[in-house]
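Mind having a look at this structure? Questions to follow.
Excluded from the complex is one protein chain; the other protein chains are retained at their positions.
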Amino acid sequence: MTDSKHLDQHARNGMLSRRGFMKSAAALGIVSATAGAFALPAFGSTPSPSPKRGGHFRLGLSRGSTTDSLDPARFSDVFMQSVGFAIYNYLTEVTPEGELIGELAESWEPAPDAARWAFKLRKGITFHNGKPLEAADVVATFNHHRGEKSQSAAKGIVDPIESIETDGTHTVIFNLKAANADFPAITSDYHMAIMPATDGKVDPNAGIGTGGYILEKLEPGVEAVVTRNPDYWKSGRAWFDKVSFLAITDAAARTNALRTGQIDAMDRVDLKTVNLLKMDPNLSINNVDSDQIYYFAMDTQAKPFNDNNVRLALKHAIDRQDIVDRVLKGYGRLANDQPIGASYLNYADLPQRQYDPDKARHYLKKAGYNSLSVDLSTSDAVFTGAVDAAVIYREHAAKAGIDINVKREPADGYWENVWMKRPWSMSYSSPRGTADWFFSQFFAEDANWNDTNWQNERFNTLLKAARAELDAGKRQEMYAEMQALVHNQGGWVAPAFSAYVSAATKAVGHGKIATNRDMDGNRIAERWWFEG
Amino acid sequence: MIDEKDETTNRPILEIRDLIISTEGRKATRQLVKSVSLSLAAGEVLGLIGESGAGKSTIGLAAMGYARDGMRISSGEVLFKGTDLLKLSERKRRQFRGKRIAYVAQSAAAAFNPAHKLIDQYTEAAVAHGVSDAATAENEAIELYRELGLPEPETFGQRYPHQVSGGQLQRAMVAASMACHPDILVFDEPTTALDVTTQIEVLTAIRRTIRNHHTAAIYITHDLAVVAQIADRIMVLRSGELVEEGKTEQLLEQPKQEYTRKLLSVRNLHKDDTGSGEVVLSVDSVSAEYKPGVPVLQDISVQVERGRTVALVGESGSGKSTLARVVTGLLPPVKGGIKLHNAPLTPTLKSREKDTLRRLQMIYQLPDTSLNPRQRVREIIGRPLQFYLGLKGQEMEQRLKELMAMTELEEYFLDRFPHELSGGQKQRVGIARALAAEPDLIICDEVTSALDQLVGEQILNLLLKLQKEIGMSYLFITHDLGTVDAIADEVVVMRKGKVVEQGRKTDVFSPPHKDYTQKLLNSVPEMDPQWLNKLLAEA
Amino acid sequence: MMMTKTHSSEKVPLWRKVLSGLAEAPPTGLLGLVVLFTYLFVIVFAPWLAPFGEATIVADAFAPWSAEHLLGTDSLGRDIYSRLIYAARNTVGITLMATLLAFVIGGALGMVAAVVGGWVDQVLSRLVDMLMAIPLLIFALLLLMIFGSSVTALILILGCLEATRVFRLTRAVAMNVAVMDYVEAARLRGEKMLWIIRREILPNILSPLFAEFGLRFCFIFLLVSSLSFLGLGLQPPTADWGAMVRENAMLITFGRVTPLLPAAAIAILTIAVNLVVDWFTHKASGLSK
Partner (left out) sequence: MNQLLMTVAKRLGLGLFTLLIISMVIFLAVEMLPGDIATEILGQMATPEAVAAIRQELGLDQPIVSRYFDWLSGLLTGDLGQSLATGQPVLELLDDRLINTLYLAGTAALISVPLALGLGVIAALYRNTLVDRAVSMFTLSAISMPEFFIAYVLILFISVQLGWIPSMSKVDADQSLLERLQLTILPAITLTFVTCAHMMRMTRAAIINLLSSPYIEMAYLKGLGPWRIIVHHTLPNAWAPIVNVIVMNLAYLITGVVVVEVVFVYPGLGQLMVDSVAKRDLPVVQAASMIFAATYILLNLIADVVSIVSNPRLLHPK
């Protein structure tokens, strides 16, 4: 029927490698975009076996907090994100295959260059309160995150937008400050939930969207309950009658709830006991490869990290496989000191850097050191096992004559006081939709979270040029060079991409699970179902 | 079970044979009662007398088949109407206790449960033993209360123990012991904790009860004069052994044993008047109060001359101890002043010079609480030497030995802890501590009342000796007129914070007396078995 | 033994007293003592007893029990036996220090309040009432967030907070002693407050304080492990029993025994401490009779 569906078929038949698939899909996207319109078929992959409507789906999630808010500008973790994707729709959607398709947007086009984007909205969609979706709602939604007084966590993401205007009731035009070929991907960000506007303003706490489920109640830190939206405009989605999102912070409590049938699915399986959990015949463990990256960020302006030889020494002084094996218990894969993973459109397959104490010593000598002692700040606030990872790294580096002094910082206030403040600290990052998005936020000279203080002229020039470049081949070359620059000169020692490991009872069915965010791209409520 | 009351008039109602009671423990046991036998006929009153450690209370409790924690009845028989209580199970024994043999404890204030009303504590035993129902028992209680002269007998039982005075409480306890109409009553020092005037009321009540109900009784006391009023027969005990036994009159008039004679001959101390005219302490028109507006002392003036003893006498609540607190500075007076050697003393303790403090020393009533149990005697006595006089090393050692000698204590006691000493020895340490400061005046607060008679007498002797040797002055607080007679040069009789009478001992103690002094003097029991009868007849 | 009653012969050497004390000890007390000494031994000689380092990764994760790794390895491949031994050090060390600190602060202030009385007592008591009204766990949490959860901060904060409980008890028992005549005698002598506290009060309240020590030790230990549950206790990779139970707690729900080992270590220690405390207090109460 359509190319994308065709591709999907191939993927399932194993005819295309994963990356091969990505590349083809990317080419398709670009071609469509340049062709002027982005015609949209059904939504991503059609569910495989036999989806059945109905049932009360109970989902145990780890990061619910009593301070959770319905305001998408304040979404911060998997709990509210998953609720958000159940009750809201977005302009665009990332399919499980990593393809960007329209959701509320029927099509979009850059006009005339990549600095101005026009999105055509679907017609006939109504909000839960009965109000029809119009361009003004989209404008108000984006304005909620923009401007001087924005309190949104997504402010940085929408910063490139100069102004937004409407063209009729169903077209929104974004004027960007500079060209950006990847702009449509940004609109799929979980903060950008489209809300109804009254007098040009949205009420972010009303919890009203166009999504497949209607919010029944949110008890922050306890549960959120949604019921199926009978008038949902998508077909073949939102199978459950009712979904309860339960906040279960404790991993053991989550596991027990799943084993005793009090919930149907859970996130963040405890990796220490995952092998024991696998023995339960009623459960299935979903190990979803992702591009969530764990890294050690060096301040490239601070001694001794201002010497690239030191950075290279440290990059060679870590046994990445050991980290994956011990900290991630194998649920992850090697990273290569740069953030762009295999799921990205413009992934460059650079040679994997190996653990090589001799090489590390060599670079250390080149930098003028016989031995080196450095402080590494970390905390389990970064990710579960972060301190363990640092301790293991310390053991690896010791073999290269580098003494890493692991400094455990208070978990509380880590992001405020440690990360980007200390010369060397640990951090993690979820994947961003595109390489540009990631680089702009973390490696560009003016990036908000340039946690390595990295200033590379060639990189910055390339980044700007690539945004304006609409030729796929040239873009790929540029991004490949940028990835190499970060890999060889950047301040990240990135050992691993972690997998999303979740579990569900065998009664729950699903298609291919998306890799872009946890719990099927946070769209578990919309995409999963109970088997007949 | 058939009541055997009538059948047993000739046979002893209670017989104890070869009773041995020893301490319980993993270490070598010590015998507290060494093979004592006794018998009690129906209606008979047997007095058990002796000093502390004589085993008299232990025997009294054993008569009920009961031994306190840490003690064990190791052998012997306790036959109640022929039934050996010791051979019964605990459950069976319980059927005798309170029902056939009842107990009256030393301090009713402690032996009544503070949480329950008096009437409930009366009816409890009767109901528990199935002798009568609560209502009947209550009526009987009211009858008994009336009989014992308790105020408002109908409602008296509705009070809680703390709402009743000591003498009334002791009478209430006597009443409670009668709840099951027992065959035997065991009185364990029932008047010891009372003031002399109250003692008479209780004694009268006890005697009346026993006689009216023809109850046999074991009466335990350390005071021969008291037991003389009530007992038909007396057993003198010492260290768990029988010293002598006999009919009351016979034993009082012709004691066979030296120990008994000693007990009889107490309070024959002699005291010469030792005036010197030099006033050491002068209390001038002192008034004091704990709560504003509630005076505890009113306009008291007392002078103590060097080498003399002034006794403050009065019943509890008379304010005599409060005066000591005022003198020592613990309670600043609201009016009046105190002079030491004519130099005015500042009212509060804090403002007094070290040397002033040194000149005024104190000896306390209870040697157990006045010596720190965690300090050795050396430290207790040595501290004032070091603190006031700055002695150390050889000098200190020398002085310590002198003080031990002065207080007639062995030198090796210096390394003992207080709990390793006897009561009298402890009190001597207290005296040595006071002497160590080389004071001008020692305040003695009831120093003998917690001690056995003979021991107390030795302490008084020591105080007298010291007075003679070093010319010590004493302000002597006591409720015991016998003691006053023995030691004082001057007497101040106090009542309710006021001085009733004051003057030289010879004057105060010879007629004509003021009413209150008269009453006090009359209340002191005498060895004459007819004393109580006479007193009651007079009244 | 023949002994003349001279001053010098009265001094029994300490070791003999200890020996005779032990001979009279009830079997439970002895058992407690033996356990405590075993723990002490382990704590002192931890580096020699532990075959591997506290945080060193020595083998694959979850290695089974073997000759080389007596109790196997944990999820990171650290030797559990070695960690148990080091944990003794950390756990007992921190808990003991915090408990001692609590007793030093709370004990000292409690005695001052009891002896001095008046407004000093009022102020201290009200202050303590107030501090006690703030839930301990939450307050500890707040303070640890402010000052960071280093070992020093942990000891100081727990010590200070628990000191309020100790204060209450000390004040109460010291009050009972403060009304004794021998304290009045010392006052009348003109002794300074500190002397009275040190020589007259303290020796006489040691036994109830000691009894409290056992329970307080348990409570502080539990607090440390609760805090580590909430992520603010001792930080990894430092081994402590509470954290070891916590780290492997998930295994309990699968019926595995690993978490039982540190838990048992804790339970045995607690019981031993309380057995010894019971024995001492029992002995002390016998002494005063």
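Structural remarks
Labels A, B and C are assigned to the chains in the order they are written; within every chain, residues are numbered from 1.
Throughout what follows, a contact is a pair of C-beta atoms (placed from the backbone, for glycine too) under 8 Å apart; a residue touches a chain by one contact, two chains touch by 3 or more.
From a predicted model like this one, the values you see are computed outputs, not experimental measurements.
Shown chains touched by the missing chain in the whole complex: A, B, C. Remark: the omitted chain is touched by one listed residue; of B:F112, B:Y219 or B:Y516 this is B:F112. Touching the chain that is not shown, out of B:Q31, B:S52, B:S74 or B:Q95: B:Q95 (per the contact rule at the top).
Only one of C:L33, C:V58, C:L142 or C:M193 touches the absent chain when the whole complex is considered: C:L142. Residue in contact with the omitted chain (choice from A:D182, A:E223 or A:E469): A:E223.
Panel shows subunit C; residues 28, 126, 129-130, 132-139, 141-143, 145-146, 215, 218-219, 221-222, 225-226, 229-230, 242, 245-246, 249, 252-255, 259, 263, 266-267, 269-271, 274, 278 of it touch the chain omitted from the view.
Even with one chain removed from view, subunit A keeps its contact list with that chain: residues 65-70, 74, 76, 148-156, 205, 219-223, 246-250, 252-253, 256-257, 259-260, 262-263, 410, 412-413, 415-417, 419, 427, 429, 448-449. Mapped onto subunit B, the interface with the missing chain covers residues 61, 64, 66, 68-69, 91, 94-99, 102-103, 105-107, 110-116, 124-125, 128-129, 160, 162-163.
Throughout what follows, only the chains that are shown with their structure count from here on.
Averaging C-alpha coordinates per chain places the centre of subunit A 48 Å away from that of subunit C. Averaging C-alpha coordinates per chain places the centre of subunit B 45 Å away from that of subunit C.
Not a single residue in subunit C touches at least two other chains. Contact residues of subunit C toward subunit B in the complex are 5-7, 10-11, 24, 180-182, 184-185, 187-191, 199-200, 203-204, 287-289. If you check the complex, the residues on subunit B that touch subunit C are 26-27, 70, 328-330, 349, 352, 354, 357, 360-362, 364-366, 369-375, 379, 383-384, 387-388, 410-412, 414-416, 419, 433, 437. Considering their complex, residues 251-252, 255-256, 259, 270-273, 276-277, 325-327, 329, 380-381, 387-388, 391-392, 395, 408-413 of subunit A touch subunit C.
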